[in-house]
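What you see is the complex with one protein chain gone and the rest in place.
What follows is chain A.
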Amino acid sequence: MRNPQLNDAGELTHLLSTDGLPREVITQILDTASSFLEISTRDVKKVPLLRGKSVFNLFFENSTRTRTTFEIAAKRLSADVINLDVSRSSTAKGETLLDTIDNLVAMHADMFVVRHASSGAPYLIAEHLQRVGRDDVHVVNAGDGRHAHPTQGLLDMFTIRHYKQDFSQLTVAIVGDILHSRVARSDLHALAALGTGEVRAVGPQTLLPSALDKMGVRVCHDLATGLRDADVIIMLRLQNERMNGALLPSAREYFHCYGLTPAMLALAKPDAIVMHPGPMNRGVEIDSEVADGPQAVILPQVTFGIAVRMAVMSILAGN
């Protein structure tokens, strides 16, 4: 089965998932992002790589923060950015997803940045573009259902590489609601592709997908076991609607069992870094003292995120 995000030469034509992304492609994106990092510190924060190109931010699900990071990245590459809040316009009038795409292609879109509540929606768009012979239009998945958020996964890899370098020597613990997390899935695949020494998934059974062990992950239900001697800790956001119900009894009990406190953090390696995709729930999954502490790299993640998204868009536009 052909991986729909790679062309016949093995080059990236869409970024749909970190699943099946070859190590060389990931490394290429991270190296390119490194070169873009400096641009954001200049007085004139622009390069002309996407000049004349139209990037459509197609958000079928609201997310101001993610949309903004893509918008900044595209603008720093000199692209024209069009933001469409599709959740409130065409689909509400009964237009299908692919009708919307056809219309925007007719407006000469060069790239779609897609956020959708349904897992796999960006694949549907990419396959449709191929079917109608528009391989020159690229799709970037900005989060689809529980499936993937590949730019977040890649910026997490960028962050780890920035602080830790050699993945083969690392123990990475991902803690929290992995079942519903597209970030966790993107991290798991990217970590595997980069040859990470040990990857642990930590959480109660209700928040872990089945068959995780088949993805090369060590499953830990006990936070202390999961954090012991870890080099990297990735905390996941717990959605409000999952805090009180059949998945978890309460936010308080969750924090008690799985919250990252200074005492728990002390079990990891002394130089361990703490990551979080944001936005954080202080006092639910992470203690403020840890979130604001010296080991947290949560704000650098945001900065790196712009560079990684610039890298992805420039590579896609070049292929």
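Rule of thumb we're sticking to: a contact is a pair of C-beta atoms (placed from the backbone, for glycine too) under 8 Å apart; a residue touches a chain by one contact, two chains touch by 3 or more; residues count from 1.
By our rule, contacts and distances are computed from a predicted model.
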item	value
Chain not present in the shown complex, as UniProt names it (candidates "ABC transporter ATP-binding protein", "Dihydroorotase", "Two-component system chemotaxis response regulator CheY" or "Fe-S cluster assembly protein SufB")	"Dihydroorotase"
Contact partner of the left-out chain, one of A:25, A:58 or A:97	A:97
Sole residue of A:27, A:78 or A:118 that reaches the chain not shown, by the stated touch rule	A:118
Candidates A:39, A:215, A:267 or A:280 - the one touching the absent chain	A:215
Contact partner of the left-out chain, one of A:185, A:200, A:237 or A:309	A:185
Where the unshown chain meets chain A, residue by residue	1, 3-4, 19, 96-98, 116, 118-121, 123-124, 128, 144-148, 182, 185, 209-212, 214-215
